[in-house]
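Below: one structure, written as structure tokens.
Omission of a single protein chain aside, the complex is shown with its protein chains in their original locations.
Our next item is chain A:
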Amino acid sequence: MAALLEMRGIVRCYGKLRANDGIDLDVHAGEIVGLLGENGSGKSTLMKVLFGMVPPDGGGIVFRGKELAGHRPGDAMAAGIAMIHQHFMLVEAMTVVENVMLGWKESGWWLGRHAMAARIRETSERFGLALDPFARVADLPLGRRQRIEILKAVLREAELLILDEPTSNLAPSEVTELLAILRRLRQDGKGIVFITHKLPEVMAVCDTVTVLRAGKVSGRAPVAGASRAGLAGMMVGRDVTAPQILGEIAPGPIRLDIQGLSGPGLGPIDLTLRGGEILGIAGVDGNGQLELAETLAGLRRATAGRISLDGQEITRATVNARMQAGLAYMPADRSSTALVRSMTIADNLMLRDSRRAPYRRHGLLAGRAGLTKAKALMQRFDIRAPSPATPASRLSGGNQQKIVIARELDRNPAVLIAHQPTWGLDPGATHFVLERMIALRDAGACVIYISSELEEVLSISDRVAVIAGGTIAGIMARAAIDMPQLGLWMSGRAA
């Protein structure tokens, strides 16, 4: 059977960098192709070329037997390709129907909301999307919003769906549901390109995988019969799935003491952390994780309670004073909080330290010293970019996240609050980051590790707490992990 999509010899250069260097990719109808590869290996670039967002410098695309060249996203959509963007292109104040009809010729001159709603219900049922046509987008959780994009794609008769890291900001239960939807789409004969760094997801839904490395295809294999270690090996050239073994806990003095901390949507929370300890916070996203992290970091005001760091009260301290006291914070929101995407890598690396050496000398910005420092950090944290003067927006997703990690770890913090720190990182980089956290802990710091990725939390935490409904539902030590109990806590007061 002829392939639905044939990409041949795709080349795309950014300056001297060959982001795609002669890539072939085939997708058949009714097939889910997993596109894997390290951060910066060219996955997103390849999909942007396919969808017409960037023109290729070489190679050709044949889709449904027709050549696709010089196309723009509009043409790609008309031809039957849909891209589910990570930042959804939805109008939040409008309903699902209205969003579906937006910018679509078939919705006609008059807005026949009810006729369209019927079609939506039918499709939604067929693929298990569970969407109410008249729900307002703003009221829907992220997972549902993503399904609106899928719904739009299906209604517009897309034959090929591109999903670029669709699971990175979903709760685990939403991921499971998404994977089920993908299976139904496959049954319906759609072709799907699925980009992810999570091997279990690949094993669960993909038929074949194509692995990229440095802009070239480094491996191709059917998933049936492949082992997780084998896939990981193909991806990074070494097995990185081995669990992280922690040394014995040598409890130090109390470093972070949180008593009765409350705020809107949060608390009261009591937590005590000793030096040399990683406290994992698990839980379904949206249960107070962001509130807790931001209140600790000084970005939200606590309405009651107290926080002290190394015996010094910081409940009302400014962000700066907290940093000075040794508090580091990696926010989950990369696009507008943790990074300024239009600024350079060097600027982003000094984002929170511009008033300190080596970035500042004699009251001025030490440009040269800043660049030197940035180069060193890029090397140490493997941030792949041509130079420190490259704008952060030009980096691949994972490499952007490495900037945040480099900046916060380099300060040698006493307390680190890490919120989804491995978001978008490939297994190799994830491994590296987890190792660094453990090193930080072994050096006597304490880490609060907030993640909806339970497996990750379990692998590196000395203790695991579950947050639900803004409060800590319970804490258990690493030695006494009781999965059913964790599950109960998580679902207990979950929204």
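Side notes on the structure shown:
The criterion applied here is as follows: contacts are C-beta pairs under 8 Å (C-beta built on N, C-alpha and C of every residue); 3 or more make two chains touch, one makes a residue touch a chain; residues count from 1.
Everything that follows uses one rule, which is that contacts and distances are computed from a predicted model.
Per UniProt, the protein behind the absent chain is "ABC transporter permease"; the candidates were "3-isopropylmalate dehydratase large subunit", "cysteine desulfurase", "ABC transporter permease" or "Phosphonate C-P lyase system protein PhnK". Listed residues A:56, A:305, A:326 or A:370: the one in touch with the omitted chain is A:370. One of A:344, A:399 or A:471 touches the chain omitted from the figure, and that residue is A:344.
Panel shows chain A; residues 297, 299, 318-320, 323, 329, 331, 333, 336-340, 342-344, 346-347, 350-352, 354-355, 359-360, 363-365, 367-368, 370-371, 374, 388-389, 391 of it touch the chain omitted from the view.
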